[in-house]
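Note that one protein chain is taken out, while the other chains of the complex remain in position.
Letters are used for the chains, namely A and B, taken in the order the chains are written, and counting of residues starts over at 1 for each.
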Amino acid sequence: MNTGESKTITGDLTRDREAIRALLPAEDIFTFDFTDGTGRQFVCFFADALTDKDLLSQQVFAPLQHTKTAAEARSVQEAVRAPEVRTEQDFETLADEVLAGNPVLLWEGAREALILGTKKVPLRTIAEPPTDVAIKGPREGFIEDVKTNSALVRKRLKTGELMMDTMTVGRRSQTAVMVCYLKGTCRDGVVKAVKEKLEAIDIDAVPDSSYLTRFLSDRPYSLVKQVGTTEKPDIFCAKLAEGRVGLLVDGSPIALTLPYMLVEDFQSGEDYFVPAFRATFMRLLRLFALIVAIYLPAFYVSAQLFKLQLLPVKLLLTIAGSIRDIPLSPSLEMLLVLLVLEVLNEASIRMPKYVGMALSVVGALVLGETAVNAGFVSTPAIIIIAFSGIGLYAVPNLIEETSIVRFAMLLAAGSVGTFGIILLTAFILIYLVSTENFGVPLAAPFAPFYGRDMRDALVKYNLHSLKTRPAALKSPNKRRLK
Amino acid sequence: MKIKRFLAALPGKLCLLIVAAVILIFFSNDFGLVDIQKTAIVLAVGIDRDGEDFALTAQIAVPKGSDRTTGGTSSVEIEGRGATVPDCIADIYAKTGWVPKLVFCNLVLLGESAVQADVFSCLDFFLRNEYIPNSCQLAACEGSAGEMLSSQSAIDDTSALALSKLFSDAAKKSGYVMTTTLREFAVGYYGVSGSGYMPYVRAQTKEGGSGGADSSGGGTGSSGDSEESGAQEQKVYSAEETAIFSGGRLAAVLPREQTFAFSLLEGNVYTGSFQADGQTYVVLKNSGSVGLELSDVPMATLSLELRVQLYGTREASPPEEIAKSMLTPEQEARAEEVLTGYLSDLWDSCVQTGCDLFELRTKLYRTSLAEYGKWKDSILSAAVKIETSVKSVS
Partner (left out) sequence: MKLGSRQILFFLAAVAPVGKLILLPPQLAAVAGNDLLYPVLAQIAVQAALIFCVLLLSRRERTVYAMLEGSIGGVGAKIVTWALVLFLLYTSFMPLVEQKLLVQSIFYDTIPSYIVFAPFFLLAAYLCSRPLACTGRIWDILAPLSLFGMAGILLFSVGEADYGAILPVGAAGLPGFSGGVMRTCAWFFDAALLLPFVGRFDYKKGLAWKGAVCYLAGGAVLLFFLATFYGVFSDISVIQVFAFAKMSHFFAGLTVLGRIDYLFIFALAFVMVFYTALPVHGAVQLVADGFPAGKWLPALLSVGANGVLLALLFFFNFDADNILSAVTGNVFWLIPAIGAAFILLLLLFYGRRRHEN
């Protein structure tokens, strides 16, 4: 809170009430006046929608009304039956607590107010996150409540080494951010650096954890993400156990993990619940799909414009036949189809489900078929884009980046050809290898090469072989399997 | 401060400039590029000589459009003329407006007139051009190469594709075709042997055949279409003979038997067959070599070792013998005699024409420079020893 001058409780109930009311003028902040067994005047401030009024009545009002209390906070505290009670003098802090859902209790002659932990935030139930569905493995997902999320983590890591330091970010939102790490496993420097970066954030509101990612990145304007994300507590805990720092942000089901390495997005939680050969196969498949998604449209255009030999002659003749009556150049044709795909994709996500379903059918069947029949685009172009579109979703966490890179590749291919593709790939490689976050290279364990870490990179070794934590993270406690 | 601010903003501005330039180039889309729509995909070329000039016939694949209900590949033959091969190609460009792309050219067919002079006066262009693969097949043909490419094949709509079937690996295993690529031929030509070979193609009219490849079921939609192509005679090609070259000129055309003997020496044959006394011997295992011994005088050795199976025997044999396909010593001797005759004829052809088909000069050169200097001119008249061994498979 940044309104008004900082004041503390005076003991004069009228003045104290006015002071808090001045800080909380909103109509949904209710007050409740009552007296105790001695006739002492009490007043309780609470936020209408965020407080469990039944609980408040049972644990606070009812006992106090039948008890003779003294003016001291300890006396009142003993009278109430709420398990989570704290004292505070500062008006601003008290007002913040009311806004957070915790009622504040004042009384005549009080030098301190009581903060009552009877918050009741509307929560959705814990469910499997839609972006990270697992066939095998836990199905729990984080929700928007940081306390619930921390409980999901604590449930899985029952150790005193698990630290959960709470910080507040956002001048107005006062969003609770929980910095989680395993003491002795996570590098102290990383924890310190994360906390420093969080403290340095001066923003008015943090509606979601994604707001923090830009502040936590060493290259905030980068196209490439530098903070890991997950919606699943099991993955979150696994990352903590590897020596990373995790951030749980109130109001967001997406937890952040740091430091981030690109290879993480090729790993899936399920990889650890299936045999190693299967996990390896799936990881290689994901890489292949991503390569296809990025490069296929570009090479297709490059082949048609500059280097026919990239295509087998029979395929080339088929393509030549298909595009004979197309008015657009191969590069423009591909760009058009790609744009249509992106628009369809965007629209189908945003639209209500029932319309979305219809839209996808319209997009896939009617638009595609009609466009081909009308001679706007060729059938091979649609097939290429369909392959590419599907491939992109094999690594869902990188869609934002790869989608843009795909466009860039297409531009490079349409302008300079295969050499353009190679140069752009080289540019991306230079960019990736020179990006670090919290001292950990983004492209590790490939560049720099960490031999041992390769056992859980694109190739997944059996669990017995994964004896050490990722060397790139420089954990003080290197061994995880004895 | 101003400079610092300018420098700080520079990378972003530069990036924008670059992106703008790339987008501009993308949409203007021209680096003098020749895209697929302006391209003539040349599948094969036929070269003939007309006095000092060349006539180059390019067989160009024609896309059939998006309607893929019919299979096969259509083609059209365009002829260009000029003093050199590049002139001919430029002539085709001028006539059609298509840029002939030779990256898919997999056959260079040399007409009778072209092989009488040094073939590298035209092949050199293909060899040195970075955009033509050196792996393309070479063949000589009876009559005009242009006419042969333009003829209607009974096997495929496109004569080049029908011809390429003759030069396939499977066909090579029969032993009755000896194929070569531009690279192999050039290596022989520019090497100390100065010799080479290529298959010699003849076209025969298919008896009672009309209606093009439609009846073959392989492909439809020929270049001429409908009545015109129906009226054209259908041709069946054969490449059982081999043209041998010395100094880049045609030295001789080896008949079928000598081609077979040459194939056996190269060790190519598997399931090829030959006849002796009315019986058919099928080669199931073949090893052959050409050796050169240097004692006092050089002596060439042509060795063959075959495992064969006998077919077409008329005499009754016990079942176990039939099962084992055993050869009698007489049969073995007779087969060896026949093959020795083939090899002997082959050797004679080479000696008479001065073609170092067996690369004896190369062998001599690699063995010893001194011996090479001594014998390089007379090596083809060296004595020859022919060793053949024919045994049954079992």
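A few comments on the model shown:
The rule we apply is simple: contacts are C-beta pairs under 8 Å (C-beta built on N, C-alpha and C of every residue); 3 or more make two chains touch, one makes a residue touch a chain.
Predicted, not measured: the structure shown is a model, and the values here were computed from it.
The missing chain, though absent from the display, is touched by one residue of A:F30, A:F387, A:F446 or A:Y461; that residue is A:F446. Among the residues B:Q37, B:T84, B:S121 or B:N134, only B:N134 touches the chain that is left out of the figure.
Checked against the hidden chain, the listed residues A:P312, A:P396 or A:P476 yield one contact partner: A:P312.
Even with one chain removed from view, subunit A keeps its contact list with that chain: residues 306-312, 416-420, 422-423, 425-427, 429-430, 433-434, 436, 441, 443, 446-449.
Touching the omitted chain from subunit B are residues 7, 11, 18, 31-34, 39, 99, 101, 103, 127-128, 130-131, 133-135, 169, 181, 183, 186-187, 190-192, 365-369.
Convention: only the chains that are shown with their structure count from here on.
Separation between the centroids of subunit A and subunit B, computed from CA atoms only, is 63 Å. Taken in their complex, subunit A has these residues touching subunit B: 304-306, 308-309, 313-314, 316-325, 329-332, 335, 372, 378-379, 411-412, 414-417.
On the subunit B side of its complex with subunit A, the touching residues are 22-23, 25-27, 29, 31, 33, 35-37, 39, 41, 43, 61, 63-66, 68, 73, 101, 103-104.
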